[in-house]
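With one protein chain withheld, the remaining protein chains of the complex are depicted in position.
Let's turn to subunit A:
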């Protein structure tokens, strides 16, 4: 006991402000407190003082550092080296397909984000790939001190087009990106440039945005010149319908002007050739997501319905077999794809999801190169089902099965087990 009194004395000297702040908090006394009562009050106060924060708590994660750890096991019935989206050739750099068979790391991500000063917020997300390479996924600064609904962002970041595009891979509801995202965006479109967003002063959420960028990534191609190589315009609308329902819909367009965008394809003779496209590429994306949670409480059960439709028009010149015949001819292609998915959290921690998707080969015209290049009468499709378990909001373990008809000749049965964990700062998530 004497020890306790010493502590009280020491603390009341060392932390007079804390003691003062705590003093009005005495439990209400109905009568004059007797000795044990007073003793208990003192003990309570000691306990509170002992647990007073030593440092300003708001600084404990400044800057916010987060690490995403992810790994997986994949069982694929087809060799992933032969993976292709028949009728939708993409450049070799574009990231498509289910990845390697067997055990492997999935993308791990280190993120550091913080307010720069009262005017800017910025951050970096460094992605560590399973093959021991690393890349800067995001490195941007954005304004937080503009008024009138304006936000300007500069640097490298995921484009605001569509719904899924701006989300980091660890937020996806399935192991992989939809086929349409793989075919038209090389899984995800990120660029170096500037973005301007304006939020309308309306009760309904209405956001307009535009981006100008380098256009270095597929569907664009990197090039050495002034000006910009890619531009986007997007509009998002959203709102609530009662306490249980909320939604968001959007329409976006991405315009790029690739030059000599090279990709491998198989010609009519069955040879693997490299072609190159130069011209204009325009991609339209319509997206919709609807979320349901009883009384808005998503903790126990909730349902998310999500769909996107992507439509691409490319026209310009295509060089067939750049290292051989190298015959150039006009090229015009209108192709599209969509996916529809539903994810249902049927009890706390457990979610089940279904995704169905298809690409439409559309109309492809190689001009005089129609004599050399195949235009397969095939539309890739895929169905996936997943079940995931999240012991906490920081960890998730997922099981996914998919039947992937991306190749014209054969179906790929895919099974994945994946874990995703995040440690460090608690990042706030977009809708």
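In this section, a residue touches a chain if its C-beta (ideal position, glycine included) is under 8 Å from a C-beta of that chain, and two chains touch if they have at least 3 such contacts; residues count from 1.
Please note the rule applied: contacts and distances are computed from a predicted model.
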item: Missing subunit (named according to UniProt) among the choices "Alkaline shock protein 23", "Raffinose/stachyose/melibiose transport system permease protein", "Zinc ABC transporter substrate-binding protein" or "Anti-sigma factor antagonist"; value: "Zinc ABC transporter substrate-binding protein"
item: Residue of A:95, A:222, A:240 or A:360 touching the missing chain in the full complex; value: A:240
item: Residue touching the undisplayed chain, where the options are A:72, A:156 or A:291; value: A:291
item: Touching the absent chain when the full complex is considered, from A:81, A:269 or A:428; value: A:428
item: Touch with the omitted chain, as defined above, among A:203, A:224 or A:377; value: A:203
item: Residues of subunit A in contact with the chain not shown; value: 18, 21-22, 24-25, 27-28, 30, 48, 51-53, 57-58, 60-61, 115, 118, 121, 142, 144-151, 197-207, 236-240, 243, 246-248, 291, 295-300, 348-349, 392-394, 423, 426, 428-431
